[in-house]
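Single-structure report; data block below.
The complex appears here minus one protein chain, its other protein chains still in place.
Let's look at subunit A:
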Amino acid sequence: RGFCVPAGPPSTRQLREAEEAAPVFQYAGKAAKRKDRVFVWGFSYSGALGIPSFVKPDAGWKKPRRIQPTPYRLETEDKISSAACGYGFTLLASNTRDITKVWGMGLNKDSQLGFQRSRRDQTKGYEYVLEPSPIPLPLEKPQQTRVLQVSCGRAHSLVLTDSEGVFTMGNNSYGQCGRKVVEDEIYSGSHLIHQLKEFDSRVVQVVCGQDHSLFRTKKGSVYACGWGADGQTGLGHYNITSVPTKLHGDIAGVNIIQVSSYGDCCLAVSDEGDVFGWGNSEYLQLASVTETTQVNVPRHLPFKIGKVKEAACGGTGNAVLTEEGNVFVWGYGILGKGPNLIETAEPEMIPPSLFGWSDFSPDTRVAHVRCGLSQFAALTNRGELFVWGKNVRGCLGTGRMEDQYFPWRVTVPGEVVDVACGVDHMVSMVRSF
């Protein structure tokens, strides 16, 4: 009869028409912005990762996670512009003009995260802060000042602002906070945040060593205070200094563009590409200029490796980055050239092919180097993060617990912009695709 005809397979024309009639979905518009994210990994029981459910699970099925072996996203409300990892605690800072500019998490036994009022007892403070909590800074103009950078040492922290100098908090038993040492001072639950303003020009970088602090000013001079028994204050003596004092020695008159320290050794880079070092040299860090194990005056390190752009100083090993994008390492420990290279006094280059350089991508080069206590991290210009060194409690982020003897990629879902290395954890700032 022909009233109802079965459909049959669709002809090409019907397929094409169906395709053109299909709705188009839009997932990202033309002006889609890349989001900034923070990823953390490493040892979590100190609270330094900022995720409370790792330490105190909030659901019945969750178990406490001692180590986070791969990067885990940390949710933050503001865009974090600077981060620093100390010995069991972390500071995050944002470039905003809001009242809250700095957040801290982790150990707070010496008030290195300021005073965190406990909710159970209003007079006492928290000793472990499990999630990023705002740190109240005594700013004169809280809605105009911006925080440029933060830095953390063993039990103290420094916050650098653009117009109100440097704020220090935490342990001051060696004068590392830049104020006079008070006998038998109790640091836990202390409200005291000291402000430092007396420098020859504006401070542009602050660096914390284990128990000392370094300040670099706009004019290119370096100030130091804190413990000096290894000569890490570089002031010519081995005593403690409680007031930031200017360094002389080989860096007098030299325009220093970067300072770095994490343990008891310090490195400085001048604008001409020279490297200066002082402090502990028990691990051959400064053995190229001297046989002594402590150097208390900055000495020029005569390395013939080209113009140096950036230096990173770890506990026992050092790394520098040259203008061509090559990474040189020296010192003691796992330096990144296989298990056979344990110590060297002269810098050795790490082959660029380990950082992703190949005939296919010849313009891949390392853009930044960072150091933890016994780890190294390198960021390439393609946004990849390479780590190597001792895998202390999973801090390398590779997903394995073994030490890494040569640079290994860390899988991060995004382009890594900056990374901060600590003793047993790391924090990275990442931009999403």
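A few notes on this one:
Following the convention adopted for this analysis, contacts are C-beta pairs under 8 Å (C-beta built on N, C-alpha and C of every residue); 3 or more make two chains touch, one makes a residue touch a chain; residues count from 1.
Throughout what follows, contacts and distances are computed from a predicted model.
Look at the chain that isn't drawn here: its UniProt entry, checked against "NADH-ubiquinone oxidoreductase chain 2", "TRUB2 synthase", "Protein transport protein SEC23" or "BRISC complex subunit Abraxas 2 isoform X2", names it "TRUB2 synthase". Here the missing chain is touched by one residue of A:64, A:138 or A:351, and it is A:351. Panel shows subunit A; residues 18-19, 22-30, 32, 337-340, 351, 353-354, 356, 358, 360-361, 382-384, 402-406, 408-409, 411, 413, 415, 433 of it touch the chain omitted from the view.
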